[in-house]
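The complex appears here minus one protein chain, its other protein chains still in place.
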Amino acid sequence: MANPTGWKPAVERGAGGAADDLGVGLGGATRGIAYEEPLVFEHGSRGRTGVSLPPPGGDFDPAREIPGALLRAEVDGMPELSELEAVRHFTRISVWNHGIDTGFYPLGSCTMKYNPKSSEALARLPGFAGAHPLAAPELVQGSLELMWRLERTLSEIAGFEATTLSPAAGAHGELAGLMMIRAYHEARGNPRKKVLIPDTAHGTNPASAALNGYATVQLASGPDGRLHPEAVRAAMDEDVAAIMITNPNTLGVFESHIAEIAEVVHARGGLVYGDGANFNALLGVARPGDMGFDVMQYNLHKTFATPHGGGGPGSGPVGVKAVLAPFLPLPVVVHEGEHFRLVTDPKDRPQSIGKLREFWGNFGMFVRALALIRELGPEGLRATAQLAVLNANYVRAALEGTYNLPYDTDSLHEVVFDDKAQKATGVTTMDVAKRLIDHGFHPPTIYFPLVVHGALMIEPTETESKEMLDGFISAMKAIAEEAKRDPEAVKAAPTKPVRARLDEVRAARKPVLRWTPGMKVE
Amino acid sequence: MANPTGWKPAVERGAGGAADDLGVGLGGATRGIAYEEPLVFEHGSRGRTGVSLPPPGGDFDPAREIPGALLRAEVDGMPELSELEAVRHFTRISVWNHGIDTGFYPLGSCTMKYNPKSSEALARLPGFAGAHPLAAPELVQGSLELMWRLERTLSEIAGFEATTLSPAAGAHGELAGLMMIRAYHEARGNPRKKVLIPDTAHGTNPASAALNGYATVQLASGPDGRLHPEAVRAAMDEDVAAIMITNPNTLGVFESHIAEIAEVVHARGGLVYGDGANFNALLGVARPGDMGFDVMQYNLHKTFATPHGGGGPGSGPVGVKAVLAPFLPLPVVVHEGEHFRLVTDPKDRPQSIGKLREFWGNFGMFVRALALIRELGPEGLRATAQLAVLNANYVRAALEGTYNLPYDTDSLHEVVFDDKAQKATGVTTMDVAKRLIDHGFHPPTIYFPLVVHGALMIEPTETESKEMLDGFISAMKAIAEEAKRDPEAVKAAPTKPVRARLDEVRAARKPVLRWTPGMKVE
Amino acid sequence: MRYHPHTPDDVRTMLDAVGAKSLDDLFRSIPEKLRLGRPLDVPPALDEIALFAEFRRLAARNETAHPPFVGAGAYAHHVPPAVDQLLLRGEFFTAYTPYQPEISQGTLQALFEWQTFVCLLTGMEVSNASMYDGATATAEAALMATRITGRKKVAVSAAVHPEYRKVLATYVRATHEGIDVVPFAADGRTDLAALARAVDGDTAAVIVGYPNFLGVVEDLPAIAAVARKAGALTVSVTAEPVAFGLLQGPGALGADVAVGSMQSFGNPVGFGGPAPGFFATRDANVRQMPGRVCGATVDKQGRRGFVLTLSTREQHIRREKATSNICTNSGLCALAATMHLTLLGKKGLSELARLNFARARMLREAMKRAGFGLAFSGPTFNEQAFAVGDAGGVVARLARRGVAAGVPLERWFPDDPRTRGALLCAATELHSPEMIDLFAQSVRG
Partner (left out) sequence: MRYHPHTPDDVRTMLDAVGAKSLDDLFRSIPEKLRLGRPLDVPPALDEIALFAEFRRLAARNETAHPPFVGAGAYAHHVPPAVDQLLLRGEFFTAYTPYQPEISQGTLQALFEWQTFVCLLTGMEVSNASMYDGATATAEAALMATRITGRKKVAVSAAVHPEYRKVLATYVRATHEGIDVVPFAADGRTDLAALARAVDGDTAAVIVGYPNFLGVVEDLPAIAAVARKAGALTVSVTAEPVAFGLLQGPGALGADVAVGSMQSFGNPVGFGGPAPGFFATRDANVRQMPGRVCGATVDKQGRRGFVLTLSTREQHIRREKATSNICTNSGLCALAATMHLTLLGKKGLSELARLNFARARMLREAMKRAGFGLAFSGPTFNEQAFAVGDAGGVVARLARRGVAAGVPLERWFPDDPRTRGALLCAATELHSPEMIDLFAQSVRG
């Protein structure tokens, strides 16, 4: 990054200054004015409102119809703010947040890429935003056509025969996939009992298996970070319903034995589930459907750039091979000529696992994802994977030596370091993460995957520039230096945000999970 | 304001801490993370772009048609940023700003009230945003009807016979009004030579007069801050085309002799121009058209809450009495039944002063202003003035004694203090203003009106709550205290924004008014 | 490509730094035979103008000019424009789950506010940070009830939203013993006698709608009494939370869990998703709750701040022993709801609920004038089933005029003669008295 504004970045500062005073960070972070802001329940004044509603008209007294015990005049505790007070409230607290629009967000496994603004305009077209899910099909042909197109497009991109758009997020997709697997086995007489899951897997994998009534068997990955066919062979038996594999896995490593592993599992009647959270690495380069996966969920909020909005919404469509197609959840979009409709009646799809959520899926996310895919086209999709992988490897090459690389296997879209090299200084992964904030970067994912002690999992994504990566690399190096020279400064981080490190132990020990009148947290 | 978040506001801090360390301000101001950001021209990289355009199609070489000397391949110096880089740029620099949405903005004479979000939604309706000003009238009936309604509504609100919406801002409205006055006098054989302007007037008043070829005569206001009929009488003669009066004036004082003054002026053939910048004080309470004004401009971006956007756009419609109606600028909206059209041909309005701007006015502002008026209705308009005046008087009552009140005449929508009471401490109006920033408030207008030495001109507007005013009042008092105790701390302000006091002298002495490659400002 | 900042020079320099010869080289860990040897067969890239044309074409194939008279789990309300303008602020919009609390206080404080709103509306003590939707929240409530009671059966009212019931069935199929569906009575309320018969010592939860799918307000205290007697949890399901502006919160009426959707606040119907599911319960159950929870704490300097907490319930810590597999939820939708609720405030919510109530009464009167009575006699909020005869025909006829008329109840209750000819219609503040009259006349034909 150029530095023409007269600020002195940390490295030029030398060792002077207070222990926690970083100066301007290598990502440009400085301090500016911000505002303390109470909870909405803690300000405002009796009788204020931020809306303008018509009078009800007529003379309809609820008490004439509804039993008095079920009625209330107003909801105690509700805030009373003017529109301006409400607008200021959310404007002020918003800037306490870091978003992709603010700066680099290399949260590993989360694929925090740029969320196109054009998608927001498209998703807000009244035709989309105002369509009722239970309106007659003639009134919603556009939505249905869009869903149909997205299903086909996703199937081609990952190499599956059919796709359901229902699931609301990645974990929900996992659940759907495992339900289809269970239904498949049940249809063959035995639902089976177990699911194999490598030790690098995300927590949602075993949780989804358990929710589906399966016991989980954890498989150790090899010293290269990969799952090896022998490990699978050893665990595989006729009680195993499926194996769940993330590819590339959460170390950013391609499971290069995937085809052989799939053979081992298939040979004993099992199925192969793909956790598609890391699918960004493969777009246009390789297709899970071509390497032995029978089913995989897409995370539209990762790979296809729908906004994550501080926790969700997501969208977790699931692609399946033909063997699983009969079990797809409802609804299924079908069309006759130009006319589209939803199949929702289980009678028409007797083997379906049923409904997974109210209505038809997170339609708003479908609009955004398809818009991105349509803008990228085949070349753009491939470039996405290529540049995502290039970015991760560039960071890796630059930081090797400064941070320990627990697995030196080839990386795809992300790279995992740990804090072993900083051990002697007392500085931990947590400290490095917090100090990155003072430089102006969102920290990587930390302490995951669990196989790496003190993991720093960095996923830059393809939408970040070389200059941004260079800034991040310098900051990571500067922190490693600082850890040697002045570990306390690192441990005192972050110093720039509106809040210093928060007491998470206290939060869990004395849970305060909602406002109550007069509440004090001090 | 409630203070439940654990922060210690300045007053509770006691006298400790570094000279410039205020702690959390009385308006909640603290410090948070912000980002240094170069100019758009200083980052990015060759070949990047933030747009996605179709290929031109066809084979059309400009060089075949346009002389080579007039062509260029590309514009040197243009930035080269990805969409994400551009989005981050503007997101980051935006938070260096204070807006009404961020906090209190009591900039006197500017009427910085809440800008309704619903108006933004309405102004963006494709029917409004996409209407071409030269489309056939049948295609733009909605725009024309809206303009017609706004004209009528404004005329009623201020008591005029007709209104033009053309002028682009207040000063442009002044110009239009004076042009009509000139045309009126010309039509009677003598354009006259002078315009009378009180010493409290805004700078645009004399500037508009000069632009119109008039000499200005400054009238001294009386010790009560009002213009007195004697002063007018003494200056009035047959060379005076008009008097320009702001009512309430820039001291926030109602010109209670206005009727008599108008008589004096009218008696000798002059006209009375009203600068309507302060019209917020009178909505629904009194009408300039009823008190002797012949013509007045409205500032829609003040009184009617259209956003000011860091400098504009504005909108300055002008209302006139019947005597001036023939001189209204073009276009004029007329209708036959349900059908509306614009009169643009001077032949149809031979006495018109002509066109004042391209097309028909700042239409986007008309939508917003009419929306607010429609939501307020007659009671809401009156309440607007009442509460604006209440707020100003509340601040006045609280700060009298702490700050000197150069005129103790009744205030309407704003109140003007000065720094006389702080003289001994060496703290000036400028210092008080800058220290307010550290507390979390935008400073009032300072050093205006010119009749007050070191003026602090406070206009809270009706959209601010009592709690906000209380916070502001405490901050003003705290600063007055601090000025006595620790004037240097006040003079070191502001300490919280991304920039400390800027060297304005240097800016004017060595003007750097644009980026040039390699530019350094240090 | 406006989203890819890499210039050819950048790519070259970076490849050099990495020690790779080409971009393809970076993928050498993928065995050759697993690579895709061809471009993807997806349509060629569109520029932004063509993209807009294409999506405008699709959007125009939907007819949405008239506010729908369908509710049935998705309610069209007027959302003040301030909500969307604030929601689009990139700091909120483009953040992930707040794993780094120091730079996520905006999201976290808003979640804390959401949790409080959910508690205030439902009368519950504790809420999570949102669920996928109302249906999965309902299913998760059943699972929680099983964890708490150790029982493997649930009783669900037939008047719970049928789509929610389907989801519940899907969720519990692998792990539960079954679902007892309890019929509703002629007034549209759950048949209390049948409920008492269905509930026994194996019942983990009794699940009822409030208001229920027929638009009818259940006698929640009586239902909760039946459940409590059997040691089962009462789960109250609300798809139209505007009702809480008029109705007591289920927590005040004896329910143990309140779930549903807050879509009505701040979120468009949007063809059914996304929308914020909510999940609230009593303090005692907090460690069995699914999903993320935000809590208040202090920072190193003693200032109040917020963090995600109680994560030992969650999949990333507990894996297969977690209370749920949920990770991503509906945070942004919850934020939109929080903003809308903040704008409404005490007065606005109360007014909005009464306005909806009144408009539904106007619809009832207009339908009565048009010759159509109510299908059920129980008390209602803003949704009612009318006996219109050929409900499917009415829907088809009004669709031709671009109006979404309601849903025929037969679709979900083919075997129940009481639903024959019944059209379920919602009226909200978006339906002016004139629209309501016109609608009733059009239903007549």
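Order of writing sets the labels: A, B and C. Residues in every chain begin at 1.
Keep in mind that, in the parts below, a residue touches a chain if its C-beta (ideal position, glycine included) is under 8 Å from a C-beta of that chain, and two chains touch if they have at least 3 such contacts.
Quantities reported herein were computed from a predicted structural model and do not represent experimental measurements.
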item: Of B:L22, B:L81, B:A162 or B:L405, the one touching the omitted chain in the full complex; value: B:L81
item: Which of B:F279, B:F417 or B:F448 contacts the chain that the document leaves out; value: B:F448
item: Residue of B:V24, B:A162 or B:A209 touching the missing chain in the full complex; value: B:A209
item: Residue of C:E48, C:D187, C:D416 or C:D437 touching the missing chain in the full complex; value: C:E48
item: Touch residues of subunit C, complete complex, unshown partner; value: 2, 48-49, 52-53, 78, 80, 85, 88-89, 343, 429-430, 432
item: Residues from subunit A at the interface with the omitted partner, ascending; value: 4-7, 33, 45-55, 81-85, 87, 91, 117-118, 120-121
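Assume only the chains that are shown with their structure count from here on.
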item: Euclidean distance of C-alpha centroids - subunit B vs subunit C, Å; value: 45
item: Separation of mean Cα positions, subunit C and subunit A [Å, integer]; value: 20
item: Contacts with 2+ other chains: residues of subunit C; value: 1, 3-5, 10, 47-48, 51, 80, 82, 90-91, 103, 298, 302-304
item: Subunit B: positions in contact with at least two other chains; value: 4-7, 33, 45, 48, 52, 82-85, 87, 91, 117
